[in-house]
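In what follows, a single structure is set out as structure tokens and then discussed.
For this depiction, one protein chain was excluded, whereas all remaining protein chains were kept in their positions.
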Amino acid sequence: MRHTLTLFLTLAAFWMLNSGHTSVLMLSLGTISVVFVLYIAHRIDVVDHESQPIHLSYKLPGYFLWLLKELLLANIAVVKSIWLGKNFISPAFTTIKATQKTDIGKVIYANSITITPGTVTVDLVGDRLTVHALFQENLDILKAGEMDRRVSRLEN
Amino acid sequence: MTLDINTIVEILSGFCLLIGSFLCISGGVGILRFPDFYTRMHAVGVTDTLAAGMILVGLMLQNPDALVVIKLLMILVMTLFINPTASHALAKAAFHNGLMPVLDDTEILNSKERNKTTDNDLEPK
Partner (left out) sequence: MLIAATLAVLVAMILAIIRGIVGPTLYDRILAVNMFGTKTVLLLSLLGFVMGRPEFLDIAIVYALINFISVVGVLRYSGTFELKQPSAESKEE
């Protein structure tokens, strides 16, 4: 029920911000469409803690700020290597272990690795991530596991 | 001489747009310069994250209208959520069809067998 309510609020906010109309006719049409989407979502059974991770929401902003900092540093390194040429990259490929317990934690970890330029998650099987990196150092940093620890802290 | 707030915002916006443009062109050069598919993917990552973010932030500073800012924010959030998923799907598809990365040292994982079976999938049909 909690998840249905948050989904309703999210969809209603999305509709309002995209349309910007406030007349009664438009508002009622919007409400009808939101309720219809809710009905479909219930029928295909996707309204749960995975599509609406509200239990994470109060911890996420801090993690996003940290991720933004990492993003900046990684971007600078990759752009530098683009302009310096082929001799300054050292592509590497390895498997690392994820310590998260839940699926959603693993997905957040894998997506955080992928969104950072310089590292891409190629495969995720069980608790093992196959990662391709542009620099050898990137893999060493990942293996040291600060991002892993932060995502693990997020899910508890 | 005093700088009023509008001038400062204008300068900040121009700076953001400039950085974003530079990063866009860098990503374009990177996709041409890097040696193989997996490394090119990192170059595209630059244009998808920071370049898009910088240009959209620059546009946000241009316009004081709240609805426009929220729409730009929506585009930014969507880009940041969608692109890792798309590039992960692409990398996974390439890897499972046996496209091997070019590495510095030759200690590649032991997947020669898989390479053999799916080698003919590499060429576009």
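Odds and ends about this structure:
So that you can tell them apart, the chains are marked A and B in the order they are listed, and the count of residues begins at 1 in each.
As a convention for this text, a residue touches a chain if its C-beta (ideal position, glycine included) is under 8 Å from a C-beta of that chain, and two chains touch if they have at least 3 such contacts.
Everything numeric in this text was worked out from a predicted model, so none of it was measured.
For subunit B, the list of residues touching the undisplayed chain reads 13-14, 17-18, 20-22, 24-25, 27-29, 31-32, 37, 40-41, 44, 47-48, 51-52, 55-56, 58-59, 62-63, 65, 68, 71-72, 74-75, 78-79, 82-83, 85-87, 89-90, 92-94, 96-97, 99, 109-111, 122-124.
Criterion: only the chains that are shown with their structure count from here on.
By the touch criterion stated above, subunit A contacts subunit B in their complex at residues 17-18, 20, 71-72, 75, 78-79, 82-83, 85-86, 89-93, 95, 110-111, 114-123, 130, 132, 134, 136. Subunit B makes touch with subunit A in their complex at residues 23, 26-27, 29-30, 33-36, 38-39, 41-43, 45-46, 49-50, 67, 70-71, 74, 80, 83-85, 87-88, 91-92, 95-96, 101-104, 108-109.
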